[in-house]
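There's a structure below that I have some questions on.
Note that one protein chain of the assembly has been removed; the remaining protein chains are unaltered in position.
Our next item is chain A:
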């Protein structure tokens, strides 16, 4: 794997003297207890360097050391010393081998879980790939669960992740461009796309934005996301992340670009639109009629999550005329004796709900149930019984909470959870007028937002009629003939027309 190095401390070339090379390398790896220098007594002398724990040690023994030691000089020890070329030829069992001639390349290779192999009398070193470190196996992603659909999820290992994608798209047009980022972490990043389907301008933009990053280390995809997103000061995520390979493949087929980062199961997908934040993976696996209904429910809940507490505050403190009489009477009844104004009451309960949610995430699993008991009993029951808060507010906050969890993308939901508070304050100050101001500002912001040059609200604003098949409804798959117009490349045709299933189709006569 060719990785462009950011770090250039040793410019020195390798010398032909093995001892000189070893000295230079030992100096570089001073006080690194996990680096193994393993000389092999042979003619000529060979030195293996690798990081302990990152190498498949048994295989190393079997395919590297044994062949060299026992079968090496086929004609005995007095034979002519083997050249580096000859050694290399003997290591065909290893998958990736490259020859380097600078010390820092050797260091680089060794740190990236390769074996460095230096032969005395040769001023070139072999970097052989023999990764063998421990990694988590493929599991179902915990944060993105579906009833129907593949159960595999990305892991922390980049190669496994790329293989999961390659297994789904077996076409040489699927490209995986490697980049290394992070002065210290030297993290491997892969930009994945399908040639011809991807829009070249977006791909160029991704390459240049990632290429610009100067950072000491990349520990999660969030590090990259913050460097390449369009607008930092927006609550809305402009880059989608997922743990599911099927989502990534679907995005690639739409012409999007995926960014895979080593050591994290979260893959970034650009560009993202507002509507992808509201689409769950199962939308495409379940029947389209049901999905359309579910989307209707989801969009309603999504508006409830943003507006319900504010509407309650606005209506019950400014516009009591708008509440049906009987409802107003029961609200008035439950508000008797409540010490706080409705606005403060709602804010308090919303705050407590956010607290509960936060505590529930961080809690160790063993005490997790305690949170829900305390939450349900103390907040719900006791607070109402004690007359601290009124029952409608508890209902409103609970409904809002449930609604906010109905948003499929977690980080998209957090945006709405956050925006609830400013809208609530506006409602408390100005009533419905304030809510209208809040919603207007939100819409203006969303329309201004873009992700890698693609308008965030597309295909609704600007409107792309063909794209609307997958926004408010989910049309059957055979009707989605074209890729998204705004961010796919030359190859726009996705599914040839005229594939509506029917017993009469194709003259088979059913």
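By our rule, contacts are C-beta pairs under 8 Å (C-beta built on N, C-alpha and C of every residue); 3 or more make two chains touch, one makes a residue touch a chain; residues count from 1.
The rule is short, and it goes like this: contacts and distances are computed from a predicted model.
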- [ ] From the list "Autoinducer 2 import ATP-binding protein LsrA", "Branched-chain amino acid ABC transporter permease", "Ger(X)C family spore germination protein" or "Ethanolamine ammonia-lyase large subunit", give the UniProt name belonging to the chain omitted from this structure.
- [x] "Ger(X)C family spore germination protein"
- [ ] Quick one: say which of A:335, A:409 or A:474 touches the chain that got left out.
- [x] A:335
Open item on the list: One chain is left out of this view; which of A:391, A:449 or A:475 touches it in the full complex?
Closed with: A:391
Open item on the list: Using the document's definition of touch, tell me which of A:437, A:468 or A:485 contacts the absent chain.
Closed with: A:437
Task: Residue among A:320, A:463 or A:499 touching the omitted chain - done: A:320
Open item on the list: Could you pull out which residues of chain A are in touch with the chain that's been left out?
Closed with: 316-318, 320-321, 325, 328-338, 341-343, 384-387, 390-391, 428-431, 433-434, 437, 441
